[in-house]
Structure formats: structure tokens, C-alpha cells
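Below is one structure; the comments refer to it alone.
Missing here: one protein chain of the complex. Every other protein chain is in place.
As written, the chains take the letters A and B, and residue 1 is the first residue of each chain.
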Amino acid sequence: MPHVVVQYTANLEPLVDMSALCKEMATTLVAQKDQGKPVFPPGGTRVLAYPAQHYAVADTRDDYAFCYINVRIAQGRTDAMKKKAGDALLALAQKHFAAAFGKGHVGVTIQIDEAPGQVYDAKHSNLHPLFNK
Amino acid sequence: MPHVVVQYTANLEPLVDMSALCKEMATTLVAQKDQGKPVFPPGGTRVLAYPAQHYAVADTRDDYAFCYINVRIAQGRTDAMKKKAGDALLALAQKHFAAAFGKGHVGVTIQIDEAPGQVYDAKHSNLHPLFNK
Partner (left out) sequence: MPHVVVQYTANLEPLVDMSALCKEMATTLVAQKDQGKPVFPPGGTRVLAYPAQHYAVADTRDDYAFCYINVRIAQGRTDAMKKKAGDALLALAQKHFAAAFGKGHVGVTIQIDEAPGQVYDAKHSNLHPLFNK
């Protein structure tokens, strides 16, 4: 964690550099600090983006676009840190979607969920040790 | 919101018109009324459908098909409205999957989740104003 999934209408593909957005979101999350300490573990940070070929938005009368960014985090962060992290991702999205907003009707939503309904959690990783040196 | 994600085995692609299903689900959700008022904001309604190339269903002894429809909504609707919206989507799915059910073994599940674990929510949109005129 954090586990970021970006789900979006495929009509955004030519308008937004999704790989750059993924990269900057990961970098932004890794850079979050609380009293000088990292808020999220670098080795557990990942962003995955999925265009949907089949989609429908609003009243479906135009080729509207939508992007939904969901961030799943583990428990343990303060409310202030959650808001700061969310606001940082929102600022990034606003930058990356500026051109798309100039060309048509777009909705972007960012939500952070804290371990929803979680009853089991296991990790198998050689990424974490890389950043715990 | 509502945020609808349709996840399905790719063997359904030739049997179900997923773009039409997305469109009708969006239209159905936008049309939901409670005492004459819209239950969901049109500018926040989106449906995204994702076929999975890699999949396995049940005991994997046949090329079974599955479709999972998840609807995420914000808090604030009555239990009766949630049931009415869910039942309307179920009726739509039954119509669109009739041919597939005639040809093989299929499972369709629809679930509505209300803001699960949500600790942050932000919107950036020029879609909402379009429908608030």
C-alpha cells in the first residue's frame, strides 16, 4: 500500500499522458512526509491505470469523459495526512487533465479508502527490502 | 457517483453488447427518481466495462462465463431506493444476457457498495455544471 487504481474512459487516451500521471502519482505518494518520516512505504507504492473500451457517462448524449482514481491505504495515517495526500493527487490530476478540460466535458474523482472490509493481508516482496536499506 | 464497474470473462464479448449495456445502465441510473427528484447526479454517473483475457470460473472444467457488476454510491439514499436501483440494473442485465444464458453457463452478480472505507473524496469536473443548469 498505497494501491492506486485509475479507471478511465478510453476517449481520454489521446488527451492525457497516463504513464506520466502514474509516475508522478507514485513519486508524490512516496514523497509524503509526516514529521520528517515517509507516510507510505516506497516498496508498497504502486499505480495501475486501466482504460475502458466500453463505457457510458452521464446521459450518454455526448462522448463525455471520466477518470476515477481510487487509492487504497492501510490503517494508521492521521486525518491530516490523508487529506494532504489526497489534495496532492488532486493537484496532479488537475495539471494532467487541463488540456482535456479545455476540449470537452470531463469528470475526475479521487477517493481514498482505508482497508475496506479487510480480513486478510499478506505480502511477498523483494521490493520492500530495497527501500529499507 | 454512481461509479459502475463491469468485470467479465472475455468469452462474453461475442455474446453480449457491452457498450449497449453500459449505455442503458447509465441511462437507467440517471432516470431513478425519489419523490420526483433525481436519486443520482447525472454528471457523476459513469459505467466502465473491462473484459479479462485471463480468467477462471468455478471448477474450470468448461469455458464458463461470469460478469460482475459493482456499483459504488455515496451515502444518503434510502434502503428502498438502493433496492429499486439495484433491481433495475438486474432487469437490464437479465435482458442483455438472455442470449448468453441460452448458449452456456453464466453467472451474473450485481452488488452496490456504499462508500466502503472512504476517508477522502474530491471532485474536479465540468460535467456536473452541465446538468445543474
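Going forward, a contact is a pair of C-beta atoms (placed from the backbone, for glycine too) under 8 Å apart; a residue touches a chain by one contact, two chains touch by 3 or more.
In this text the structure is predicted, and so the values were computed from the model without any measurement.
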### Contacting the left-out chain in the complete assembly, out of A:Leu15, A:Val30 or A:Ala88
A:Val30
#### Entry: Among A:Lys33, A:Lys95 or A:His128, residue touching the chain not depicted
A:His128
### Query
Since one chain has been left out of the picture, which residues of subunit A touch it in the full complex?
1, 3, 5-6, 18-19, 21-23, 25-27, 30, 42-50, 116-128, 130-131
### Query
What is the set of subunit B residues that contact the non-displayed chain in the whole complex?
7-9, 50, 52-60, 64, 66, 68, 71-73, 79, 82-83, 85-87, 90, 93-94, 97, 101, 105-117
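By our rule, only the chains that are shown with their structure count from here on.
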### Task
For subunit A and subunit B, let me know how many angstrom lie between their CA-based centres, rounded off.
22
